[in-house]
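Left out: one protein chain. Kept in place: all the others.
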Amino acid sequence: MTTQGPVAARGAAVQGRAAAPDADAVPPEASPVRRRAPIGRLLRAEVRWIFRRPRTLAVLGLLVLLPVITGVAVDLTLDGATAAPVDAGPGGAPGAGGGPPIFVTMATSAFVLPLGSLMTLLMLLLPLTVAMAAGDALAGEQSHGALRGWLLAPVSRGRLLLVKTVGVLVVALVAAGLVVTSGLVTGFLLAGTDGLVSMSGTELSVGGVLWRLAVAVAWATIYLMAVGAVALAISASTEHPMLVVVGVLGGLIVSVVLMQIPALDWLHPYLLPSSLTSLVDLIRDPVSFDGLVEGAFRAVCYLVIGLSVAYARLTTRDG
Amino acid sequence: MTAARAGAAVPEARNGSGTALAARTRGLRKVYRGTVAVDGVDLEVPEGAVVGMLGPNGSGKTTTIRMLLGLVEPTEGEIELLGMPMPRSADRVLPHVGALVEGPGFHPFLSGRENLQRLAAAEPLLSGRELDGAVSAALERVGLADAARRKYRAYSLGMKQRLGLASALLVPRRLVVLDEPTNGLDPAGTQEVRRIIAELQANGVTVLVSSHLLAEVEATCTHVVVLNQGVVVAQGALDDLLESGSPTLFVSTPDGASAVDALRDHRIPARLAPDGVRVDITTTAPATVIETLVRAGARVDEARRERAGLEDAFARLTHDVGELVGELDPDEPELVR
């Protein structure tokens, strides 16, 4: 079949040269114990990479801007006609389809503006931000051929998924945190400490507002991580980051449509976006955590499913 | 030696003649959706050698390299890298292996230096304090120190290729695998790569370099593996491979035509060449050739043994199996034999 036989047998001719190299120049001993790059270093590198990406920065900038824009817009409208109700403020009910605003007169307060902005943006823009990060994390890296660099270092695929998941988590946390912080600052500038009122009619202290907003950010991060895990699963299966964003967008739209069909109400508890309305409970006093806990649990279920599919795809995929 | 370094539990890999091997495969086979890309490859890369992996595009070079490095799971066969089984021992072996596979993969919005820092962070053999130094040294080594702060997107093709090379050299390695390292490089860059390979070899580093350019391999390698259509058609030391062609005697003579006639009369294969004749000495001793010529009255100015060019050998070897296949993708079904 080949001419290999006689030729290969002569390989010994170079043995002398092969055995000769200067032993001191040979790299540090390969220790029989496994050595791995510290995970903290990988995470730092990943986070630095994420926040150097112009696209990430542009979207985060937009997320900071939106609460400011809505706050100012509502404020101007209210100044024009103080008593006139504002039908579509940022405090509008999520998914209520033109339902009554949470607070008519308080849309610019440092409590309602950040929470309302978060709820509105959680419906589409925040999930898409996370999907974009997840799409870049695996599919985008793969399309650049850059994933290979880490696989060859080597970074095991399990650790790679861990690093990528933490990267997406950081994006989710920062995005949700920026929306709320921007809303909070805008609210304080526009309305001071006026209107820090719960839906149950109690006035809240600044501390009471802050811990509620912190819970909102934490909860939103868990919710976004569920989206991110599903996005990572798609991301591990394709080389096109846009496909990840489109997939997540499609999934969200289908879920929301299914949620509008009463005949499918047995299915609704399985749909991720059905958790979103429970964020409203943070405006009640005392806060009713049942819905939030249920939503977080649902998100964790999605997280487990998404990450195990992503792991399976990543380990069987060619690098 | 290999085993002592890479882990005592692993039996030392040696070929039949007792040479320590930096890489070895047995019956390596890869099938992509019914298409055989690599079939029954028994590769042997001796320690300390510079092995050129030669073959036309689509001959299975890159697939073989990707399997060696654990990027692709083989359909069948065994792989040992630095004496340890792959991909099972990837986390112990790969830190000592530098690789540039399928062109450089970097992020356009980061500078060359930032790209390397990102890769260096994942190198298990680098401590946190060594990172910056290792990155600078690697950039220096490939001549990119001046362009380190420029965005990767603004790099020329040659600079991108150099940065890829730098990533393979971030850590002192025991094996460096370079897939088409001179792609896109100008002659000066090519020269630079040759210098780096020579340097690596001088430090006892084994180098596996793939190329479709014969001259490249002939100029830099001690060993050659020739792949065609997913099959190893030849491998061994470069010298042996060159000599495995028909030995030729070049006789410089002003009476070329009569010399050829005289030799053919004595059933010695010969053909006319500028300034002389080329004589096949597979079956005839050089002394007999000279004697025949002198008897025939041809003036012999000079006679010397000629080495066949690797190009001859390459063409000959690949023709043994079939027509040299040109620019074929490994996924093309035509490759199935």
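Note that the chains are named A and B in the order they appear, and that numbering of residues resets to 1 at the start of each chain.
Criterion: a contact is a pair of C-beta atoms (placed from the backbone, for glycine too) under 8 Å apart; a residue touches a chain by one contact, two chains touch by 3 or more.
Heads up, the rule we're going with is that contacts and distances are computed from a predicted model.
A.B. asks: Could you check which of "Sigma-E factor regulatory protein RseB domain-containing protein", "Multisubunit sodium/proton antiporter, MrpG subunit", "Glutaconate CoA-transferase subunit B" or "C-type cytochrome domain-containing protein" matches the UniProt name for the chain that's left out?
C.D. replies: UniProt protein name of the non-displayed chain: "Sigma-E factor regulatory protein RseB domain-containing protein".
A.B. asks: Using the touch definition from the top, which of A:G71, A:P127, A:G195 or A:P273 touches the missing chain?
C.D. replies: Checking each option in A:G71, A:P127, A:G195 or A:P273, the one touching the absent chain turns out to be A:G195.
A.B. asks: Just one of A:S143, A:T181 or A:T277 touches the chain that is missing; which is it?
C.D. replies: Hidden-chain contact among the options goes to A:T277.
A.B. asks: Tell me, which residues in chain A touch the chain that this view leaves out?
C.D. replies: Contact residues on chain A toward the absent chain are 92-94, 96, 99-106, 194-195, 197, 199-203, 266, 269-270, 277, 280-281, 284, 286, 288, 290, 294, 297-298, 300-305, 307-309, 311-313, 315-316.
Note that in this section only the chains that are shown with their structure count from here on.
A.B. asks: Looking at the complex, which residues from chain B come into contact with chain A?
C.D. replies: Answer in residue numbers: 1, 5-9, 15-20, 42, 44, 46-49, 66, 69-73, 82, 90-97, 99, 101-110, 114, 117-119, 121-126, 128, 167, 171-174, 203-206, 222-223, 231-237, 239-241, 244, 317, 320-321.
A.B. asks: Can you check the complex and tell me which residues of chain A touch chain B?
C.D. replies: By the definition above, chain A touches chain B via 1-4, 6-15, 17-23, 25-30, 32, 34-38, 41-42, 44-45, 48-49, 52-54, 144-156, 316, 318-319.
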